[in-house]
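What you see is the complex with one protein chain gone and the rest in place.
What follows is chain A.
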Amino acid sequence: MFDRPDVAAIMEALSCDEIDQLPFGAIKLDKDDRVVFYSKREAIASGMGERGQVGRDFFKDIAPCFATDEFLGLVAEARSAPDFSMELYKIGDFADSEAELHIRLFSTHDQALWMLIERESDMVAAN
């Protein structure tokens, strides 16, 4: 499902409980980048704690490593486009500098943003 092009529409159709059971993390931001949904899986994997992030500014309070002018500019400029999507591979997140992340971002019709995060378990770090 993570790689499907229509994943944004599927996410919109799922309940919160169902999203919590997906094999990847999911975060939904409103048009002002405030967290409106933070999946249980992502809360645990990122080490941020359950649901405590809802209502907070994602780029400022939760993921400052993404809060670069260039990246925010890209997101701001593109999210209004109906076909906006972004895919990125990145190493290191807030909780674990060795975490290998595969991230997809999709805009919704109301300019909200779904962020899906797939983590490759870092067996070496666990070692």
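Points worth noting:
Going forward, a residue touches a chain if its C-beta (ideal position, glycine included) is under 8 Å from a C-beta of that chain, and two chains touch if they have at least 3 such contacts; residues count from 1.
Assume contacts and distances are computed from a predicted model.
Name of the non-displayed chain as stated in its UniProt record, restricted to "histidine kinase", "NADH-quinone oxidoreductase subunit J", "Fused response regulator/phosphatase" or "SOS cell division inhibitor SulA": "histidine kinase". In the complete complex, the hidden chain is touched by one of A:Met1, A:Cys16, A:Ile44 or A:Leu88, namely A:Leu88. For chain A, the list of residues touching the undisplayed chain reads 65-66, 68, 70-71, 74, 77-78, 81, 83-92, 97-98, 100, 120, 123-124, 127.
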